[in-house]
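Every protein chain except one is present and positioned as in the full complex.
Naming follows writing order (A and B), and every chain is counted from residue 1.
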Amino acid sequence: MTAPASSTKVRGETILSVDNVVKHFPISRGVLFQKQIGAVKAVDGVSFELRRGETLGVVGESGCGKSTLARLLMRLETPTSGRATLEGRDLFKASGSELRRLRRNMQMVMQDPYTSLNPRMTVGDIIGEPFVIHPEAAPKGSRQRRVQELLDVVGLNPEHINRYPHQFSGGQRQRIGIARALALRPEVIVCDEPVSALDVSIQAQVINLLEQLQDEFGLSYIFIAHDLSVVRHISDRVAVMYLGKIVEIGTEEEIYERATHPYTQALLSAVPVPDPDAREERAIIRLTGDVPSPADPPSGCRFRTRCWKAQEVCATQEPHTVLRAADPHPSACHFAEVRPGA
Amino acid sequence: MSDFETVAATEDQAARRGVSGEPATPDRIGAPQRARSLAGDAWRDLRRNPIFWVSLALVVLAAAMAAVPSLFTANDPRDCLLSRQHAAPSGGAIFGYDFQGCDVYARAVYGTRASLLVGALAALATGVIALIVGMLAGYFGGWVDAVLSRVIDIVLGIPLLLAAIVLLKRLSTSSDNVRLFAVIFVLAVLGWTTAARVIRSSVITAKEQDYVSAARMLGARNGRIMWRHILPNALAPAIVVLTIALGSFIAAEATLSFLGIGLKAPTISWGQDIDTGRIHMREAATPLIVPSAFLALTVLAFIMLGDAIRDAFDPKLR
Partner (left out) sequence: MTQSAVRPTPASPTPPGGHLLEVRDLHVEFRTTEGVARVINGVTYHLDAGETLAVLGESGSGKSVTAQAIMGILDTPPAHVRSGQILYQGRDLLTHSEEQRRQVRGKEIAMIFQDALSALNPVFPVGWQIGETLRQREGMSRADARRRAVELMDLVKIPAAAKRLGDYPHQFSGGMRQRVMIAMALALDPKVLIADEPTTALDVTVQAQIMDLLADLRRDLNMAMILITHDLGVVAGVADRIAVMYAGRIVEHADVRSLYRAPAHPYTKGLLESIPRLDVRGQALSTIKGLPPNLMRIPSGCPFHPRCPYVQQVCVDVVPHDLVLGDGRTSACHFAQEVRDDSAR
């Protein structure tokens, strides 16, 4: 494959900028005459920047809004408010042919390799579909060759273009999904839990493939996952989400070694480490209770109902995700501090 | 689990990429290959399916009978003599004569045209209406779905016979062809709801699949998504419903004819003969059995054909 256009561009400059994005899903009653009775605040004011060539990990538990965020960026959902720009062009205002052009620059790899491929299409049709939708990306005569190149790039046998998805294993299907996402030579790929449906011994293969493709094509990743170990492995920077908000964001080292938000600290301490010795040295923070409903989040700091540091101020005043004295990276806690011994 | 997983295999592929990937597998069909389509694969599959050929042969036979009935019998089905009432087989009348003294076999052969036309055209029309309504309601959802679903509910609430009587009564003096198409029209207009519901729900299921999101993220338009991604995955249950509907339409025609609002003599149909045969069943069974057997075989042929086609379009069964 030829070098992508992005190789001439500056590594490290901002490629995607997300500013205060909000998505509220209305809860309504009635069939013909609907009345809104509330809203699920799935994503509630998320801002971050993605730099060229980097991997931004997004972690959080189910219901924190990380998958909705991915769907918003991919324009599968319409945001309630907020702004996002991809290489300076407005992602949320684009429509029609402009949106189609933008889509060439941003693609997604989905979680479930079993439902993300149309069972009634051959692998050749699946990976070739981007070229049918964007005929300008590859002239008709060269499409089959391009599809076979892509299969080769993701480590599958190019002769398998006539097979159907069910003839492949989960890991192989995920590679097909990656090939489809790569077809239009995007600059940004959103990976939504790309390995969580795979067996342990296959996960590493797919993670290594993603890393290798990043180097080869200068890709920028938004890597969404609930597995903190995987995120640490692949990410340059990490954002931690809780109930629709980013509570802490920083470099991989800042988040994993010097987290200042209590939720991040609790999350990290709860991860089971595959080492009985290391395990006993770790002091574990046990959170009690469940995540509150995003339809009715707590006032002030959303984590306060499960937080051991919570005070009056946490209920009345919402902490912003700003630089804190404890460690110079943004954290949304009034009492941000690095956990000793962590 | 299929055999690809085992093969200890050509890993040079993966090795070359530096990805210690899953083993590529030797190809079963052999290189070099051209890209194939689902329809092409389905045809290759159907060609080797004996059930497909048997059912197709029956359907073709029925169609031939409908088109040129004189090829299958030399007797005139309208040549009836009361003196031959329930007479034993003789000459070309291999199944004997009915209550009116008509040739049972000849009547069954000549009845094919009307019955098949009613069944096939009503099923086809039903399929088209159901597909459009079900697809629109399922795909667009929201108020489109709300409106169309209420329409389905309303149509479903109309009793078939009552509506048929109202609609067909005024046509009782019209020509045979007009009556035939009126029957088809009534059956289609009142009979599409079940299929539409089935299609709607399978469209909703298909729409939620990740591959539809994937196509949308690639920039595919609604038309492409509906045609390439949703339709092929939503069609299977509809085919089953429609082939069964075909049989029930042929039977419904019989009911309407029995009530005197469907087809009328001189038009010959299985439905009319089954009804007259039923009345005189105690005196002679063959005038009932023969058209019933024709009907059953035809319906069975269509159902088997539908089944075979549905399976051929499901790559998972390959």
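Going forward, a residue touches a chain if its C-beta (ideal position, glycine included) is under 8 Å from a C-beta of that chain, and two chains touch if they have at least 3 such contacts.
What you see is a predicted model, and the numbers here were worked out from it, not measured in a lab.
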Which of A:G88, A:G141, A:P274 or A:P340 touches the missing chain? It is A:P274
Who touches the missing chain here, A:L150, A:I207 or A:C307?
-> A:I207
Which one, A:S17, A:T80 or A:S169, makes contact with the chain that was left out?
-> A:S169
Which residue among A:E13, A:E98, A:E253 or A:D296 touches the omitted chain?
-> A:E253
Chain A, residues in touch with the chain not shown (by the definition above) | 61-62, 169, 171, 199-205, 207-208, 226, 228-230, 232-234, 252-253, 256, 266-268, 270-280, 284, 286-288, 290-291
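Everything that follows uses one rule, which is that only the chains that are shown with their structure count from here on.
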CA centroids of chain A and chain B: separation to the nearest Å works out as 47
Enumerate the contact residues on chain B facing chain A in the complex.
-> 2, 4-5, 10, 13-14, 17-22, 24-25, 27, 29, 31-33, 35-38, 41, 143, 146, 209-211, 213-220, 224, 228-229, 232-233, 313-316, 318
Residue ranges of chain A in contact with chain B within the complex | 31-32, 71, 74-76, 99-100, 103-104, 107-108, 110-112, 115-122, 124-125, 128-130, 133-134, 144, 152-153, 155-157, 159-162, 164, 166-169, 171-172, 175, 177, 180, 184, 202, 205, 208-209, 212
